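Take this structure, written in C-alpha coordinates, and hold onto it; I'll ask about it next.
Of the protein chains in this complex, one is absent; all others appear in place.
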Amino acid sequence: MIVYLLCFILFLVGLFGVLTKRNVIKIVIGLSVMEFSLFLFFALIGYIDKGIAPIIVQNIPNAKFVDPLPQAMVLTAIVIGLATNAMLLAIAIRLYKKYNTFDIRKINSLKG
Amino acid sequence: MEIVLSIVIVFMILGAIYALYAKDLLSALISCGIVGYGLVICFLLLQAPDLAIVQIVVETITLVIMVAVVLNSTREELKEKAVVNIDGVSYVHQRYIVNVILVVVFALFLLYFFKESIFTLDHFGEHVTRMSTAYIEKAAEQTGSANLVTGILFDFRGYDTLGEATILFTAVIGILTILRAKGKK
Partner (left out) sequence: MNGMTPIVKKVTQLIVGLIFLYGIYIITHGHLTPGGFAGGAVVAGSFVLLVLAYGSNILKLKKREEGSSVVESLGILLFTVLAFAAIFIGTKVFFANYLPKGVIGELISAGVIPLYNIAVGIEVAAALFTIFLALVIYKEEVLK
(Lines give C-alpha, C1' and ligand atoms only; values in the text may rest on other atoms or scores of the structure.)
Protein backbone atom coordinates (compact mmCIF):
# COMPACT_ATOMS: atom_id res chain seq x y z
CA MET A 1 0.00 0.00 0.00
CA ILE A 2 2.93 2.31 0.50
CA VAL A 3 3.55 2.67 -3.24
CA TYR A 4 0.06 4.08 -3.68
CA LEU A 5 0.71 6.63 -0.95
CA LEU A 6 4.00 7.75 -2.55
CA CYS A 7 2.27 8.12 -5.89
CA PHE A 8 -0.36 10.34 -4.26
CA ILE A 9 2.37 12.51 -2.71
CA LEU A 10 3.86 13.05 -6.18
CA PHE A 11 0.43 14.20 -7.36
CA LEU A 12 0.23 16.68 -4.49
CA VAL A 13 3.67 18.11 -5.35
CA GLY A 14 2.52 18.76 -8.91
CA LEU A 15 -0.75 20.33 -7.73
CA PHE A 16 1.18 22.64 -5.41
CA GLY A 17 3.29 23.77 -8.35
CA VAL A 18 0.28 24.63 -10.50
CA LEU A 19 -1.54 26.55 -7.77
CA THR A 20 1.14 28.73 -6.24
CA LYS A 21 3.86 29.53 -8.75
CA ARG A 22 3.96 32.77 -10.73
CA ASN A 23 6.21 31.78 -13.60
CA VAL A 24 4.50 30.25 -16.65
CA ILE A 25 7.26 27.70 -17.21
CA LYS A 26 6.95 26.45 -13.64
CA ILE A 27 3.21 25.99 -14.15
CA VAL A 28 3.89 23.84 -17.22
CA ILE A 29 6.41 21.74 -15.24
CA GLY A 30 3.88 21.24 -12.43
CA LEU A 31 1.17 20.08 -14.85
CA SER A 32 3.63 17.64 -16.40
CA VAL A 33 4.51 16.15 -12.99
CA MET A 34 0.79 15.68 -12.22
CA GLU A 35 0.30 13.72 -15.44
CA PHE A 36 3.29 11.47 -14.70
CA SER A 37 1.86 10.51 -11.33
CA LEU A 38 -1.39 9.42 -12.99
CA PHE A 39 0.41 7.23 -15.53
CA LEU A 40 2.31 5.59 -12.67
CA PHE A 41 -0.89 4.92 -10.73
CA PHE A 42 -2.55 3.17 -13.68
CA ALA A 43 0.47 0.98 -14.32
CA LEU A 44 0.63 0.06 -10.61
CA ILE A 45 -2.98 -1.14 -10.55
CA GLY A 46 -2.43 -3.55 -13.42
CA TYR A 47 0.56 -5.37 -11.96
CA ILE A 48 0.23 -9.01 -10.91
CA ASP A 49 2.91 -10.64 -8.78
CA LYS A 50 5.47 -12.68 -10.77
CA GLY A 51 3.74 -11.95 -14.05
CA ILE A 52 5.39 -11.38 -17.43
CA ALA A 53 4.74 -8.93 -20.25
CA PRO A 54 1.50 -9.66 -22.20
CA ILE A 55 2.98 -11.12 -25.42
CA ILE A 56 2.27 -14.73 -26.44
CA VAL A 57 5.45 -16.69 -27.20
CA GLN A 58 5.34 -20.26 -28.47
CA ASN A 59 7.66 -22.09 -26.13
CA ILE A 60 6.24 -20.91 -22.78
CA PRO A 61 3.01 -22.85 -22.37
CA ASN A 62 1.15 -21.56 -19.35
CA ALA A 63 2.21 -18.14 -18.22
CA LYS A 64 0.71 -15.56 -15.91
CA PHE A 65 0.23 -12.31 -17.76
CA VAL A 66 0.17 -8.79 -16.41
CA ASP A 67 -3.16 -7.03 -16.98
CA PRO A 68 -3.10 -5.49 -20.50
CA LEU A 69 -6.07 -3.12 -20.24
CA PRO A 70 -4.48 -0.30 -18.13
CA GLN A 71 -1.42 -0.39 -20.41
CA ALA A 72 -3.59 0.33 -23.46
CA MET A 73 -5.19 3.29 -21.68
CA VAL A 74 -1.85 4.78 -20.59
CA LEU A 75 -0.49 4.48 -24.15
CA THR A 76 -3.22 6.79 -25.40
CA ALA A 77 -2.79 9.16 -22.47
CA ILE A 78 0.96 9.72 -23.01
CA VAL A 79 0.44 11.07 -26.53
CA ILE A 80 -2.43 13.29 -25.39
CA GLY A 81 -0.21 14.72 -22.65
CA LEU A 82 2.39 15.69 -25.23
CA ALA A 83 -0.23 17.50 -27.32
CA THR A 84 -1.41 19.52 -24.27
CA ASN A 85 2.14 20.50 -23.28
CA ALA A 86 2.96 21.61 -26.82
CA MET A 87 -0.09 23.90 -27.01
CA LEU A 88 0.76 25.48 -23.64
CA LEU A 89 4.30 26.21 -24.83
CA ALA A 90 3.01 27.81 -28.05
CA ILE A 91 0.87 30.18 -25.95
CA ALA A 92 3.88 30.90 -23.71
CA ILE A 93 5.97 31.90 -26.74
CA ARG A 94 3.28 34.37 -27.86
CA LEU A 95 2.97 35.84 -24.35
CA TYR A 96 6.69 36.44 -24.11
CA LYS A 97 6.83 38.17 -27.46
CA LYS A 98 4.10 40.61 -26.45
CA TYR A 99 4.73 41.36 -22.75
CA ASN A 100 8.46 40.54 -22.51
CA THR A 101 8.06 38.70 -19.23
CA PHE A 102 6.88 35.33 -17.94
CA ASP A 103 5.17 36.73 -14.84
CA ILE A 104 1.43 36.06 -14.80
CA ARG A 105 0.61 39.02 -12.58
CA LYS A 106 1.89 41.50 -15.14
CA ILE A 107 -0.26 40.12 -17.95
CA ASN A 108 -3.30 42.23 -17.25
CA SER A 109 -4.06 44.29 -20.31
CA LEU A 110 -7.67 43.01 -20.32
CA LYS A 111 -8.24 44.43 -16.86
CA GLY A 112 -10.42 47.38 -16.21
CA MET B 1 9.78 -5.55 -5.74
CA GLU B 2 7.94 -3.02 -3.63
CA ILE B 3 11.17 -1.81 -2.04
CA VAL B 4 12.89 -1.10 -5.35
CA LEU B 5 9.80 0.71 -6.66
CA SER B 6 9.57 2.81 -3.50
CA ILE B 7 13.21 3.94 -3.79
CA VAL B 8 12.71 5.04 -7.41
CA ILE B 9 9.50 6.94 -6.54
CA VAL B 10 11.29 8.72 -3.66
CA PHE B 11 13.95 9.92 -6.14
CA MET B 12 11.20 11.20 -8.41
CA ILE B 13 9.59 13.13 -5.55
CA LEU B 14 12.91 14.76 -4.61
CA GLY B 15 13.53 15.72 -8.23
CA ALA B 16 10.05 17.24 -8.55
CA ILE B 17 10.45 19.29 -5.38
CA TYR B 18 13.77 20.67 -6.60
CA ALA B 19 12.32 21.44 -10.04
CA LEU B 20 9.73 23.75 -8.51
CA TYR B 21 12.18 25.64 -6.31
CA ALA B 22 15.21 26.15 -8.55
CA LYS B 23 16.46 29.67 -9.11
CA ASP B 24 17.55 29.06 -12.67
CA LEU B 25 15.02 27.91 -15.24
CA LEU B 26 17.46 25.61 -17.04
CA SER B 27 18.18 23.64 -13.85
CA ALA B 28 14.45 23.26 -13.30
CA LEU B 29 14.05 21.70 -16.75
CA ILE B 30 16.82 19.18 -16.14
CA SER B 31 15.13 18.15 -12.89
CA CYS B 32 11.90 17.67 -14.78
CA GLY B 33 13.87 15.21 -16.91
CA ILE B 34 14.71 13.22 -13.76
CA VAL B 35 11.01 12.63 -13.12
CA GLY B 36 10.42 11.54 -16.72
CA TYR B 37 13.28 9.07 -16.93
CA GLY B 38 12.53 7.66 -13.47
CA LEU B 39 9.09 6.87 -14.82
CA VAL B 40 10.73 4.86 -17.63
CA ILE B 41 12.55 2.72 -15.04
CA CYS B 42 9.27 2.16 -13.20
CA PHE B 43 7.56 1.04 -16.41
CA LEU B 44 10.32 -1.48 -17.10
CA LEU B 45 10.03 -2.88 -13.58
CA LEU B 46 6.26 -3.26 -14.03
CA GLN B 47 6.69 -5.38 -17.21
CA ALA B 48 5.37 -2.85 -19.77
CA PRO B 49 7.91 -2.45 -22.62
CA ASP B 50 5.45 -0.69 -24.93
CA LEU B 51 4.96 2.23 -22.58
CA ALA B 52 8.68 2.57 -21.86
CA ILE B 53 9.63 3.13 -25.52
CA VAL B 54 6.90 5.75 -26.06
CA GLN B 55 7.70 7.57 -22.82
CA ILE B 56 11.46 7.84 -23.58
CA VAL B 57 11.00 9.42 -27.00
CA VAL B 58 8.15 11.73 -25.98
CA GLU B 59 10.04 12.93 -22.91
CA THR B 60 13.17 13.70 -24.95
CA ILE B 61 11.24 15.71 -27.55
CA THR B 62 9.39 17.66 -24.82
CA LEU B 63 12.67 18.56 -23.08
CA VAL B 64 14.25 19.73 -26.35
CA ILE B 65 11.28 22.00 -27.10
CA MET B 66 11.22 23.48 -23.58
CA VAL B 67 14.96 24.21 -23.62
CA ALA B 68 14.55 25.98 -26.98
CA VAL B 69 11.72 28.13 -25.57
CA VAL B 70 13.70 29.05 -22.43
CA LEU B 71 16.99 29.84 -24.18
CA ASN B 72 15.30 32.36 -26.43
CA SER B 73 14.03 34.39 -23.50
CA THR B 74 14.93 35.18 -19.92
CA ARG B 75 16.59 32.49 -17.86
CA GLU B 76 16.13 33.76 -14.36
CA GLU B 77 13.39 33.08 -11.90
CA LEU B 78 11.32 35.94 -10.50
CA LYS B 79 12.47 37.12 -7.10
CA GLU B 80 10.16 37.78 -4.20
CA LYS B 81 10.85 37.94 -0.50
CA ALA B 82 8.59 36.36 2.08
CA VAL B 83 9.16 38.65 5.04
CA VAL B 84 9.26 42.42 4.62
CA ASN B 85 10.84 44.82 7.06
CA ILE B 86 9.07 48.17 7.51
CA ASP B 87 10.22 50.42 10.36
CA GLY B 88 11.87 47.58 12.22
CA VAL B 89 8.74 45.40 12.41
CA SER B 90 8.57 42.38 10.06
CA TYR B 91 5.38 41.60 8.20
CA VAL B 92 4.69 38.40 6.32
CA HIS B 93 3.55 39.00 2.77
CA GLN B 94 -0.19 38.43 2.40
CA ARG B 95 0.10 36.19 -0.63
CA TYR B 96 2.16 33.62 1.25
CA ILE B 97 -0.44 33.11 3.97
CA VAL B 98 -3.17 32.58 1.39
CA ASN B 99 -0.99 30.13 -0.53
CA VAL B 100 -0.15 27.98 2.47
CA ILE B 101 -3.77 27.85 3.68
CA LEU B 102 -5.03 26.95 0.20
CA VAL B 103 -2.54 24.11 -0.23
CA VAL B 104 -3.28 22.66 3.22
CA VAL B 105 -7.06 22.75 2.61
CA PHE B 106 -6.72 21.00 -0.76
CA ALA B 107 -4.35 18.38 0.64
CA LEU B 108 -6.65 17.44 3.53
CA PHE B 109 -9.68 17.30 1.27
CA LEU B 110 -7.99 14.95 -1.22
CA LEU B 111 -6.41 12.87 1.55
CA TYR B 112 -9.83 12.11 3.00
CA PHE B 113 -11.12 10.72 -0.31
CA PHE B 114 -7.87 8.84 -0.92
CA LYS B 115 -8.18 7.08 2.44
CA GLU B 116 -11.80 6.13 1.76
CA SER B 117 -11.10 4.62 -1.64
CA ILE B 118 -7.71 2.95 -1.32
CA PHE B 119 -9.01 0.21 0.96
CA THR B 120 -11.34 -1.12 -1.72
CA LEU B 121 -8.28 -2.24 -3.68
CA ASP B 122 -6.54 -5.47 -2.75
CA HIS B 123 -2.91 -5.71 -1.73
CA PHE B 124 -0.36 -4.45 -4.25
CA GLY B 125 0.23 -7.09 -6.93
CA GLU B 126 -2.93 -9.11 -6.38
CA HIS B 127 -5.65 -6.85 -7.64
CA VAL B 128 -7.59 -8.35 -10.57
CA THR B 129 -9.85 -6.05 -12.56
CA ARG B 130 -13.16 -7.35 -13.80
CA MET B 131 -12.38 -7.61 -17.50
CA SER B 132 -8.82 -8.87 -17.30
CA THR B 133 -9.49 -12.63 -17.23
CA ALA B 134 -11.96 -12.38 -20.11
CA TYR B 135 -9.53 -10.35 -22.21
CA ILE B 136 -6.54 -12.60 -21.57
CA GLU B 137 -8.35 -15.79 -22.53
CA LYS B 138 -10.35 -14.60 -25.52
CA ALA B 139 -8.05 -12.01 -27.11
CA ALA B 140 -5.70 -14.45 -28.82
CA GLU B 141 -8.41 -16.32 -30.73
CA GLN B 142 -10.78 -13.46 -31.48
CA THR B 143 -8.27 -10.97 -32.82
CA GLY B 144 -5.48 -13.28 -33.95
CA SER B 145 -2.57 -11.11 -32.81
CA ALA B 146 0.22 -12.30 -30.54
CA ASN B 147 0.62 -8.93 -28.82
CA LEU B 148 -2.36 -8.55 -26.50
CA VAL B 149 -1.99 -4.79 -25.99
CA THR B 150 -2.12 -4.09 -29.76
CA GLY B 151 -5.07 -6.41 -30.16
CA ILE B 152 -6.98 -4.57 -27.44
CA LEU B 153 -6.02 -1.13 -28.78
CA PHE B 154 -7.09 -1.72 -32.37
CA ASP B 155 -9.87 -4.26 -32.08
CA PHE B 156 -11.67 -4.26 -28.75
CA ARG B 157 -11.24 -0.55 -28.00
CA GLY B 158 -10.79 0.85 -31.49
CA TYR B 159 -12.80 4.01 -30.89
CA ASP B 160 -10.26 5.21 -28.33
CA THR B 161 -7.52 5.02 -30.96
CA LEU B 162 -9.68 6.91 -33.46
CA GLY B 163 -10.27 9.66 -30.88
CA GLU B 164 -6.59 9.90 -30.07
CA ALA B 165 -5.58 10.27 -33.70
CA THR B 166 -8.11 13.09 -33.99
CA ILE B 167 -6.72 14.85 -30.91
CA LEU B 168 -3.16 14.73 -32.25
CA PHE B 169 -4.29 16.15 -35.59
CA THR B 170 -6.26 18.95 -33.90
CA ALA B 171 -3.30 19.88 -31.70
CA VAL B 172 -1.03 20.28 -34.73
CA ILE B 173 -3.59 22.50 -36.46
CA GLY B 174 -3.96 24.58 -33.29
CA ILE B 175 -0.21 25.16 -32.94
CA LEU B 176 0.15 26.19 -36.59
CA THR B 177 -2.71 28.66 -36.14
CA ILE B 178 -1.36 30.26 -32.95
CA LEU B 179 2.12 30.79 -34.36
CA ARG B 180 1.09 32.13 -37.72
CA ALA B 181 2.51 35.44 -38.90
CA LYS B 182 0.10 38.28 -39.30
CA GLY B 183 -2.34 37.65 -42.10
CA LYS B 184 -1.91 38.48 -45.70
CA LYS B 185 -3.77 41.42 -47.13
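The letters A and B name the chains in turn, as written, and every chain counts its residues from 1.
We adopt the following convention: contacts are C-beta pairs under 8 Å (C-beta built on N, C-alpha and C of every residue); 3 or more make two chains touch, one makes a residue touch a chain.
Computed from a predicted model, the values in this text were never measured in an experiment.
The chain not displayed here makes contact, within the full complex, with A, B.
Within the complete assembly, B:V64 is the residue of B:V64, B:I101 or B:L121 that touches the hidden chain. Between the chain not shown and the residues B:L14, B:I30 or B:V54, the one that touches is B:V54.
Among B:M1, B:L44, B:I118 or B:L162, only B:L162 touches the chain that is left out of the view. In the full complex, chain B touches the hidden chain at residues 49-50, 53-54, 57-58, 60-61, 64-65, 68-69, 72, 140, 143-147, 149-151, 153-155, 158-159, 161-162, 165-166, 168-169, 171-172, 175-176, 179-182.
Taking the complete complex into account, residues 55-56, 58, 75, 79, 82, 86, 89-90, 93-94, 97 of chain A touch the chain not shown.
Operating definition for what follows: only the chains that are shown with their structure count from here on.
Chain A and chain B have Cα centroids lying 2 Å from one another.
Put simply, chain A touches chain B in their complex at residues 1-4, 6-10, 12-17, 19-23, 25-26, 28-30, 32-33, 36, 39-40, 43-49, 51-57, 65-76, 78-87, 89-94, 96, 101-103. Residues 1-2, 5-6, 9-10, 12-13, 16-17, 19-20, 25, 28-29, 32, 35-36, 39, 42-43, 46-51, 54-55, 58, 61-62, 65-66, 69-70, 73-74, 77-78, 80, 99, 102-103, 106-107, 110-111, 114, 118, 121, 123-129, 131-132, 135-136, 139-140, 146-149, 152-153, 157, 160-161, 164, 167-168, 171, 174-175, 178-179 of chain B are the ones that touch chain A when the two sit in their complex.
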